[in-house]
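These notes are about the structure you will find just below.
With one protein chain held back, the other chains of the complex are shown just where they sit.
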Amino acid sequence: MTEQSRIDIQNVTKLYGKVPAVNNVSLTIDGGAYCCMIGPSGCGKTTLLRMIAGHESPTSGKIQIGNEDVTDKRTGSRGTALMFQNYALFPHLSLTDNVAFSLKVKGETAQARREKARTMLDRVQLLHLADRMPSELSGGQQQRVALARALITNPKVLLLDEPLSALDEFLRLRMRVELKRLQSELGITFVHVTHTQPEAIALADQVVVMDHGVVEQAAGPREIYSKPYSPYVARFMGGQNVLSGLVDGTGAGGTTVRTPDGMLHDLQVVPDAKVGAPVNFSVRRDHIRLVDEAGQRNGTRGKVVNVEYQGTYVKVALDTGSRDEFIVYLDEDDFYSATRAVGDMINAAWEPRFNHLLVGTNNSTGNPHEE
Amino acid sequence: MAQISNAKRGPAFYFLAAFFTLFVIFLYGPMLVIFLLSFQGSTGGLTFPMRGISTHWFNDLWTSSRYGDLGGAFRRSLVLGCLSMLITAIVCLFAGLAFRRRFWGSGPIFYLAIGSLVVPGILLGLGISQFFQLLGFKLNWWLSGLGAHLSWTMPFGLLIMFAVLNRFDASWEEAARDAGARSWQVLAYVTVPILFPGLIAVALFGFTLSYDEMPRSLLTVGGKNTLPIEISNMTTNVTTPALYAIGTLTSVVSFVVIALAFLAIAVIQKRRARARSGS
Partner (left out) sequence: MSDRSSAPGRLLTPYLQVAPLAFLMITMVGIPLLTVVLLSFWEFDGIAVYPAFTFDNYAEVLQSPVTLKLFLATLKYALITLVATVIIGFTCSYFLVFYVRDLRIQIALFLLCTIPFWTSNVIRMVSWIPFLGREGLFNSALIELGIIDHPLDILLYSDFAVVLTYIHLFTLFMIVPIFNSMAKINPNLIEAARDAGASPFQILRDIIIPLSKTGIALGSIFVVTLVMGDFFVVRVMSGGQSASVVSAMKNNIDQLYYPVASAMAVLLVIVVLLMVTAILRVVDIRSELAR
């Protein structure tokens, strides 16, 4: 089953007029994996999803599902099923008939297909509403019907277009668990488009970060979170402070980088590093401590501009003079052990092993309105 | 809907309500009066007082030869109405679907449709009749007449389809295709059923506009008249309440058709909405 539901995207480009919504993307999604595609509005993730589904066709390139070239196959015959963002439940049909629709289209008799539809509705715990109309349901219920409608076709790949965006916070977290459970139960490939970072790293086996039609990084959630490829990925996924400076010295043990505030930072060996070359690197926000004494290496100094209590940690924002805000996630006890208020100048420090080199050059903020 | 003031119904409300009521009376009053007068006694005239109540004038329509071929005209108007209804509904359904996207020629066709509404009917009737005759065709109620009627009903049908399709979510069709439906299945199982109330509205316009149409018909029906033409002839040379009688009869037909259309739409809406309280 896993080989059959593997997706190979080869050099796929989608042009709208002159604008490449998807720009020469090559990507492999393993069969049976949960893949989340994430990025800001307009990055191409939805277009790519729709091309896998067959609702858009690539301007160039090839898409394979299993080992079958589906690039020119019409939607509905590729073994994919799409769950729409607004659910798109047929307003004129009951839940049963909504779910049974794909079977009706194939020519199954009314009795047989209604039977199967009811079984499916039972699986999503909606059998008691089987004869209702979609307008009578809540958002969460409509979503489950949409899911049932998609899964009844036994797809190899389930595609979800921002499935959780329309739900309130509580429901969203619950449905997240449901989706993960469903995916592992069914064993098929899920491709889930979202713009919510915690959702992506919670659900996915593979996170695909996109920007302006290009895949910036595709890797497991831990790697995306701890070892982002470029400043853009680091900023977009959150949890990282992006720093930039110039190479100060190179050696067998590592490379030293000097940031504009004069601080030196010890990085791993940067290949082909020349003194004076610009370097971007990141530090995870939860690996930083606040210290009383200013250090000379692997640290920074700034004025507290914002403090946010988040329950399990405290988010402290510092103005260090650079373009990006410098944010530290502190343990609750650590923070409240000393009085630190907005306006105080404080020092931060971290261990050198947490300096992560950012190889990629995409330096945008990930917020489309700031471009 | 936004309310102008939250306070209890003030003087503005009563004034406006009175105005509106007067307007409704203004709209319906005259029609109700001639319904009454169509039951005028056999010695009565075109106005009050009523000299007895009878169906004399209805009988007169049937029996007298003064009124032209009313039966035939009625039949022809009904047939034209049904034909216009069906053709308008089908053609405007597909045309409306086409207009969802820009295509070459969409502008001119749209302006032709609007033009047909704006230009005097008799002008178009002249054009159609001359065009047919220049080509050597005879004028017939079921050909040139039908064409003239369609030139009147189609623009209305198109505009209604625009309004209805504005609220139609294309993702329903996509979801159907995603489920494996072919184009005809999307149309038959999803698009048309969802649009059906709108189609009934188009059909209503298609029938009534054709059934009552007079200016365009005048020059294009050829030898045999439609009912509106007969009635308009009667206005100038009939001085008895028989005129009101035919008015009542034809209005009854219109009202029956309107009622059927409203009923059909109401039934469909009810079935689809069911419990409004939930959503």
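Quick notes on this one:
The chains carry the letters A and B, assigned in the order they are written, with residues numbered from 1 in each.
The rule is short, and it goes like this: contacts are C-beta pairs under 8 Å (C-beta built on N, C-alpha and C of every residue); 3 or more make two chains touch, one makes a residue touch a chain.
Since the model is a prediction, treat every value here as computed from it, not as a measurement.
Contact with the omitted chain, checked across B:68, B:147 or B:193, is made by B:147. Between the chain not shown and the residues B:99, B:142 or B:196, the one that touches is B:99. Interface with the hidden chain, as seen from subunit B, comprises residues 1-6, 12-13, 16-17, 19-20, 23-24, 26-31, 33-34, 37, 45-48, 90-92, 94-95, 97-101, 103, 105-107, 109-110, 112-124, 126-128, 130-131, 134, 147-148, 150-151, 154, 158, 162, 166, 170-171, 174, 177, 204-205, 208, 211-212, 214-215, 219, 228, 231-232, 235-236, 243-244, 247, 250-251, 254-255, 257-258, 262.
FYI, only the chains that are shown with their structure count from here on.
Computed centre separation for the pair subunit A/subunit B is 55 angstrom, with centres defined by C-alpha atoms. Of all residues in subunit B, those touching subunit A in their complex are 169, 171-172, 174-182, 185, 189-190, 193-194, 272-275, 278-279.
Against subunit B, in their complex, subunit A makes its touches with residues 53-55, 74-77, 80-82, 84, 86, 88-92, 101-102, 104-106, 132-133, 135-138, 149-150, 153.
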